[in-house]
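Note that one protein chain is taken out, while the other chains of the complex remain in position.
In this document, chain identifiers A, B and C correspond to the written order of the chains, with residue numbering beginning at 1 in each.
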Amino acid sequence: MMKKIKFHQAINKALEFSLNKDKKLILYGLGVSDPKEIFDTTIKLQEKFGSDRVFDVPNSENALTGIGIGYGMMGGRVVMTHQRLDFSLLSLDQIINNAAKLFYTSDGKFSVPLTIRLIIGRGWGQGPNHSQALQSLYAHIPGLKVVSPSDPNNAYNLLISSIFDNNPVIFLEHRWLHNQEGTLNKNIKKIKLLEKVSDGKDLTIVSNSIMTVEAIKANEILKKNNISCDIINLLSLNPIDFKRIIKSVEKTGKLIMLDIDHGHISVSSEVISYLVSYNKNIFKKEPIKISLPNFPTPTGPSLTKSFYPNFVNIIKASEKLLSKKVVIPKRNLDEIKIHDIPYTNYTGPF
Amino acid sequence: MMKKIKFHQAINKALEFSLNKDKKLILYGLGVSDPKEIFDTTIKLQEKFGSDRVFDVPNSENALTGIGIGYGMMGGRVVMTHQRLDFSLLSLDQIINNAAKLFYTSDGKFSVPLTIRLIIGRGWGQGPNHSQALQSLYAHIPGLKVVSPSDPNNAYNLLISSIFDNNPVIFLEHRWLHNQEGTLNKNIKKIKLLEKVSDGKDLTIVSNSIMTVEAIKANEILKKNNISCDIINLLSLNPIDFKRIIKSVEKTGKLIMLDIDHGHISVSSEVISYLVSYNKNIFKKEPIKISLPNFPTPTGPSLTKSFYPNFVNIIKASEKLLSKKVVIPKRNLDEIKIHDIPYTNYTGPF
Amino acid sequence: MVHSIDKMKKKQSLEIFKNLLKIRLTEEKISKEYAKQKMRCPVHLSIGQEAIAAPLKFLLSKKDIVVSGHRAHAHYIGKGCDIEKFIFELYLKEKGFARGKAGSMHLFDKKNGFYGSSPIVANAIPLGVGMGYFNKINKLNNVVLIFFGDGATEEGVFYESLNFAAVHSLKVIFICENNLYSVYSGLKFRQPKSRKIYKVSKSLRVSSIRADGNDIRHTTKTLLNTLNFVKRNSKPVFIEFSTFRFVEHCGPNEDDHLNYRKESEIKKWTKKDPLKKMYSFINARDKILLSKFKKKFNDRLNKIFLKAQKLSYPKSSVAYTNLYDEKN
Partner (left out) sequence: MVHSIDKMKKKQSLEIFKNLLKIRLTEEKISKEYAKQKMRCPVHLSIGQEAIAAPLKFLLSKKDIVVSGHRAHAHYIGKGCDIEKFIFELYLKEKGFARGKAGSMHLFDKKNGFYGSSPIVANAIPLGVGMGYFNKINKLNNVVLIFFGDGATEEGVFYESLNFAAVHSLKVIFICENNLYSVYSGLKFRQPKSRKIYKVSKSLRVSSIRADGNDIRHTTKTLLNTLNFVKRNSKPVFIEFSTFRFVEHCGPNEDDHLNYRKESEIKKWTKKDPLKKMYSFINARDKILLSKFKKKFNDRLNKIFLKAQKLSYPKSSVAYTNLYDEKN
C-alpha cells in the first residue's frame, strides 16, 4: 500500500518538484522562509533552492503581484503565496487589470505564468478579515484560471499543473485541509477540471475544496441509508466543465450544490443557472444550494456554528430532495461538537 | 409637460440637492473640480459648496476610499467618484475589508455612509482597462449595496437615496447614459430595488443599466409584432428583490436575462438560479442570458461590434423563446451601424 | 488632560505609570489564560511595547480618536477604554463590545474614542486620515492618532495616506511602533539597510521624529509635545518609536526558540523592558503605590476573567444581525 502523506506535505512536494523542474521558477510571499514556513508547506525550500528563488518579502501585496507578472512576462514562472486570501484584495488591480488581461491585450505575445496560492482561513476566531473564501469573485474574471484542491492527491497534481500552466492561476487552498491525509497518485498533465469522487444514481452533489470533505462524510452516511450519490468535485471554477455536471444531473434530476463562499452571485448559482438554461426539465426537484450566508464571517464560536455548513446540512438537503428520512449515527454528530478547529489537537491561534 | 433633462444633469442635481441637505456631505474624486467636471456631472459644485466639501484628489484610490470610510465613521457622508470603474480595483481592500464590514464587525456601532460612483466605460477604444462593468463582483460582497440607474429619473432618485442610505453603496453609472434625456419625477425614499418598465404577458425581460435602454428599444419593436413584455429594471443588484421577478416569470414562463457584465458567475446567473431553486417548473422554455462574453474588452470597433449585445440580440432571443419570427424595421437596424459611440455627435476620446 | 510636561503633576505621572502596569498585567493575564482555549481568536500581544500607549488616556480627551492595527490591545487599554467589555469580547461572549462578532483583531469603543483596529496590515491608516479630515472641515480641534508597525510602512496605502494628510494639513499623528520585525521577518528582508522610516515620512513633508518607545518619560514627553505641536500648527506629525515585542507575533507564548531574532538582540531589549525601565527611576513611594495598585488591579482582572468565562455566548442568530444600518 502507498504511504500516506498530509496535504501540507503534498503542497511542499509539488513545490519542490516544480522548483527542480524549472530553474526559472521562483516562489515568494510573506513567511515562505520564516520558521513556520506557511503552515509547513514551504519547509526547507529556501535551503534547497536558495534565497534568490525562494524568499520572504515586504508587506506590499499589490507591487509583489505586479512583480510576479513582470517576472513571468520575461519567461519565468512564479508561485506567490498569501497566508490569507483576504490580503490578496490589496492586489486586485494587478490581478484583474494586468494578470488576467496581458495575454489577451498583447494578442498572445506575453503570457503570465503566475500561480497565486490563496489560503482560506476558518474557525478559531479568524473572523471577517481572515476567513473570506471569495472564490466567486476570482472565478468571475475572464483570463484567470481558478482552481481548488480538496485532498493531498489533487492538491499535488493541481498545484504542479497550475504552475506549469502558462496562465495566471488562483490556487484556493483551504487552511482546514492542511492536515488531511491521503495517498499520492501522480498524474500531472493539464489542469484537471473536475473529478468524480463517488458514483451513484439518486442524487448529484457538486462541490469543491473543504465542502468536498463534508460531501464525502455525508456520502458515507447516505450509503448506509441506501442512498447513492454522484459526487462531482470541481477542481476548476473557471473554466467549469459543465458537460460532466449535465450528464450527472440528467441522470439523477436532483442537485445539491455546495459552496465555500457566500451564495449570492456564486459558483453555485452559475452551475444551477447553466443547467436549467441548457434543459428546463433537468431538475426533478428544486436544486438546493448550500453556501455561506450573505454575511461577513463573525468571530466567535457560537456565531460560526451555524455559519459554516457541514455534512448534516447536506443530509438534510438529501432528505428533502428524496423525501426520505436519513439516520445519522450519533458518533458522527459528536464529531461536530467542537466545530471551530480543523482537528482535535489544534490549539490556535492560526 | 415636464421639462426634459439629461442624465448628467440629473446626477448633478442629485448631488446639489444632497450637498444642500447635509452640510456634512463631502464629494471628491479625480476631476470633480476640473474643467471637464466628470462629464459635467459635478459642474459648479465646488463653486457652490467650497473646496473643503468638493475637491480634487491625488491619484490614491485605496487611501481615498479609506478616507471616505473614516469620514463616514465620524458621522459624515461621502460621495466618491471614479471616472472609470477599472480604477476602483485599486481600492478593493478598503471596499471589501472595511466598508462592507465595519457596521457588522462593530455590531452596529459604526456605519459607513459612503457612496462610490463607478463610471463604466464603453466604446471608442476604451478597451480592456477602461470599460469593465464588473457589477457581479461588487454585488457578491455582503455588506455592500450595489445599485445602477438606467435613466435620468431613476438616476436622480437612486443617487439621493444612496447618499442618504447609511451603508456603503456602489453606484454603477454607465458612461453611455450621460447624454440620455428624460423627465424628473422626484420621489426619494429608501433605495428602490427595481421598477417595472413595461407590463406584458408573453415574456419577462430582467435587465439593468444601459441594457434596459436596449430592452426598451426591443420592446417597441416587439410590440409592433404583437408581443408584450414584462420588463423589470433592476435598480439594485444587492440586494435583489426576487419576489417581483418570480411573480413575473410565474406569469410568462419565459425569461431573457440581460447583463452588462461577463456572464460567468453573474447577476444573471443568480437570478436564473434563484428562480429555478424556488420553483423547478417556473420556466416554460430555457431562460436565455445575454451578457458580455467571458473575455476582456477588445479595443477596436470591429472587435467590439459583436462584443456588446444590443436590442437585436434581445429580439433574436425573443424569437427563440416564442418560436415566432419578428420583423425589425430597417430604420432600427441602421441605428446600430456606428456602434462604438453613445450618440452621433460624440467624437471621443472619452 | 495633561497639557504641559512641566506642569504635569506627580499624581498624573503616577497615573501614567499605573496605566503602563495595567496594560502589562492585562496582557499577561490574557497570555496565561489563553492556553485554556476559551479565548478562541488570534491575539497579538503588546508586551514590551506598552510605554507608547500608557500615556494616551492622560494626554487625550475622549474626542481625540485612536485607530490601530492587529497589535492594538495596548492602545485600547492605554486610551482608557472599557476593559470588561474587551475581555468579554476576547471570550466572544454576548456581553463583549461586539457580542463576539469582533474578537481581538477588531477593537472598538466608540464612547472612549477608540474607532477601530484592523487585522489587515496598514488598512486602518486611511480611516484615521478620513477622521482627521472630518475634524478639519468641521473645525473640531481634536486629534487622531494612528498606530501601526514597521511592516505597515511597506504598504502603499501608508504613503497615500500620509500624502493626503500633508496636502490637507490634518491634525493626525502617525505613530509607527518599529519593533524591527514583521511576524518573523526582520527589517533587512523587507527594507534597504540604510532606510530610516521617519526620514521617508519627512521627505513626504510630514514633520517627523524618532524617539525611544520603551521609556515612559520619553514617550509621554514626545506624545505631549507632538499633540501641542499638531494642535498649534494644524499639521500632521509622524513619530517612529523604537521598541521590541517580548512574546510571539501571534499567540500567548514566547517564541525565541525559533531563533529568528539574535540572542544578543533579545538581551539588549530585555534590559530595556519598559516596565523595568520605569521601576528604575521612580521613587520608593511610587513603588509602594504601584504595588498596591498591582494587587488591586490583579484582583479586578481575576474577577473579570472569571466572569467572562461564566458569561453566556450570543445565540447563533446574532450572526445574522447588523449587516446593514437601516435606521434612518
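Rule of thumb we're sticking to: contacts are C-beta pairs under 8 Å (C-beta built on N, C-alpha and C of every residue); 3 or more make two chains touch, one makes a residue touch a chain.
Note that the structure is a prediction, hence the values are computed from the model and not measured.
Although it is not drawn, the missing chain touches A, B, C when the whole complex is taken into account. Within the complete assembly, B:Val57 is the residue of B:Val57, B:Met80, B:Ala133 or B:Ile216 that touches the hidden chain. Within the complete assembly, residues 30-31, 34-36, 55-63, 86-87, 90, 124-130, 293-296, 298-307, 340, 347-350 of chain B touch the chain that is not shown.
Touching the omitted chain from chain A are residues 24, 26, 52-53, 57-58, 60, 62-76, 93-94, 97-98, 102-111, 113, 142-143, 145, 164-167, 190.
With the whole complex as reference, residues 154-160, 163, 166-167, 189-196, 199-200, 202-205 of chain C touch the missing chain.
In this section, only the chains that are shown with their structure count from here on.
One simple way to say how far apart two chains are is to compare their mean CA positions; for chain B and chain C this gives 42 Å. Chain centres here are Cα averages; for chain A and chain C they lie 36 Å apart. Chain centres here are Cα means. That of chain A falls 32 Å from that of chain B. Listed for chain A are residues 62, 86, 90, 127-129, 293-296, 298, each touching two or more other chains.
Multi-chain contact residues, meaning those touching two or more other chains, occur in chain C at positions 99, 101-102, 106, 118, 120, 156-157, 323.
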